[in-house]
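Below you'll find the structure, written out as structure tokens, and then a few comments.
The complex appears here minus one protein chain, its other protein chains still in place.
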Amino acid sequence: MTFTAPGRAPWFQGRNRAIGLSLLLLLLLCFPQIYPKSYVMGVMCRIFMYAILTGSLNIINGYSGQFNIGHAGFFCVGAYAEALFAMKIGLSFWLALPLAGVLAALIGLVVSLPTLRLRGIYLAIVTLGASEIIRLLALNWEGLTGGPMGIKGIPSPMFFGLKISRSPQYYYIFLFLAVLFYLVTDRVVNSRVGRAWVSIREDEAAAQSLGVETARYKAMNFMYGAFWAGVAGAAFAPYFKFISPDMFSLDEGFNILSMVIIGGQGTLVGPVVGAVIVNFLTEVLRPVSQYRMVIYALLIIGMMWVRPQGLVGASNSILAEKKAGFWRRKPRRPAAKGA
Amino acid sequence: MGYYLSQLINGVCQGSIYALMAIGFSVVMGVVGLVTFCHGEIIMLGAFASYYAFAWAGNNLLVGILASFGASALVSVVVYKVCYERFFDAPHHISLLCTIGMSMLLKNLAQIIFGPNFKPMLDVLPNRFYGFGQVGISLVQLTVIATVIALSLLLFLFFNKTRWGVQLRAVSQDRKAATMMGINVKLTSLLGNAIGCGLGGVAGMLLAIYYQTLIATMGGAAGMKAFSASVLGGMTDVPSAAAGGLVLGVIENLGITFTSASFRDIFAFIFLLGVLMFRPEGFARKQGSRP
Partner (left out) sequence: MPVLLEAHAVCKYFGGLKAVEKVDMQVMEGDIHGIIGPNGAGKTTFFNICSGVYKPTSGAITFQGEDITRLTPEVIARKGMARTFQNIKLFKYMTVLENVKIGFHIRTRTGMASAIFRNACYREDEQFTERKGMEILERVGLAEVRDTLASNLPYGLQRKVEIARALALDPRILLLDEPVAGMNPIETRQLSEFILKLKGDGYTIVVIEHDMKFVMGTCDRVLVLNFGQKICEGTPDQVRQDPGVNEAYFGKGLVAGGGAA
């Protein structure tokens, strides 16, 4: 019997869940054989990649309640790391991938360390600054990163002698990584570690009084989210074959943030929903792509007004609260909720 | 030697613009009590408002100040209604995310309306330079510093000598107590927000005049510097925020003399990290208040 993470739908447990997810996986595996159109494959690859990016941001923002708005920075680190590992050291994609993730995680540690014991807003600003600094370094450290021209001709991964270069093939890599991310994250979240994270989100002072080492767990959480963002970046670099600093601007960070806010924070499925919706919208809104960010901004504001936890976010959590001060000295008779 | 002195003067001048941004931010933080992420965009809008004011009404600095102050104050009312009014009693992250959305909205709307490229600022002030020995100061720099000093004085008088100012300070210290004294807290917050944002707008105009250019994406760096500088004052204390801005400007300018201009923003970030690591609560004294 495992701990039910707050917000989990009770009907989607156990056997039902295993069957449902297996069917979905089967469908996704067969999809390229049924509909191999390159454009669609490209969209699906992007959705899988963003599912990892939003999922990892959600671990930080939604599960431990910290405030990271500079996720693009870790994405950038992962992408550049893979490109440089592959091109300067000739490392294989499959080795470069986890190494890039580790590098991103270490940078995540450095970023989060100064503000672990401070209020959340300081972390938010530091992550914003860090994301920009990472981009600026990529832009100006011409010797290492090629400066504004970026890095091109990033070598494709090899899989048992087969060169992976077309979208349908990449589809499987991204699908594999996304599934891996969610499997691993599901296990971490439904364990003592995940419980500690959620307790920090819900009431940090109470968690401390129960012995939860909040600083350590917040740092661990941040590193975990940064790691997977780095992995997503490392998968992105050879896929796109070209990376440059302006792909990893603050706008990209806000893009990922929008997906998490719209789809839902604090649950595993929320960020996936967000990734699907926003990427779908991106395609639909191509004719008016200037207004895309405007629409996402309005959606964020709208969500905060109507449903702060997001569409399929954790409704049983502090994320869903629209009015603070729920704990009052209650009168003796059972009071109506939300009075 | 003269080179470093002139960089110092640059630093003070830039620092005074940062000081104005930080003062505005601290006023908003203090009176509204909620953190805003769109202060940078407010600054940017002030810059553009002054640009068009100069284009239509001639090179009158006062007109520019009024236009930038007014435009930013007007937009701040919208920000207040959308991001703050409903959320005073809600968990803080909701209004914060709302201001993030607002900042995205304003920035992208500005890019659509004003275009995404750098706009050269009109020549508002004549290009005069006053030298004494090895150093000199330009008319632009003098004007910037003078404007900031003038506005700070006005703010000081407003806060300490007018009834509205007292109300603003009361609300900034304790909202509930202010309500009980019959102060219209909602209106006061609205006013405080408008004043803080208006000052930010003027700072935007000064940025545009000083750098002779403006762009719709200038809000990001500006907002971060406003925040970093005001952290020095615990985010709500105005004089410390001003000091923070000056220090930031000097550090930035001295920093880029030893490295390169493209690292300017990195110094702001290092400054912020430094303050956070050594004195996160800032330097303002808080008498008798509970943590």
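By letter and in written order, the chains are A and B; residue numbering begins at 1 in each of them.
Assume a contact is a pair of C-beta atoms (placed from the backbone, for glycine too) under 8 Å apart; a residue touches a chain by one contact, two chains touch by 3 or more.
Keep in mind that this is a model prediction, so the values were computed, not measured.
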(message) Please identify which residue in A:196, A:219, A:260 or A:273 touches the non-displayed chain.
(response) A:196
(message) Which candidate, A:220, A:273, A:297 or A:312, sits in contact with the chain we can't see?
(response) A:220
(request) Spell out, residue by residue, where the missing chain touches subunit A. (result) 1-4, 6, 184, 187-188, 190-196, 198-199, 202-203, 205-214, 220, 224, 314, 316-318, 320, 326-327, 329-330, 332, 334, 337
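By our rule, only the chains that are shown with their structure count from here on.
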(request) Averaged over CA atoms, how far is the centre of subunit A from the centre of subunit B? Could you give it in whole Å? (result) 32
(message) So in the complex, the part of subunit B that touches subunit A is made up of which residues?
(response) 35, 37, 82-83, 86-87, 89-98, 100-102, 104-105, 107-109, 111-112, 220-221, 224, 227-228, 231, 260, 262-263, 265-266, 268-269, 272-273, 276-277, 280
(message) Under the definition above, what is the set of subunit A residues touching subunit B in their complex?
(response) 65, 67, 69, 114-115, 118, 120-122, 124-126, 128-130, 132-133, 136, 139-140, 250, 254, 257-258, 261, 290-291, 293-294, 296-301, 304-305, 308, 318-319, 321-325
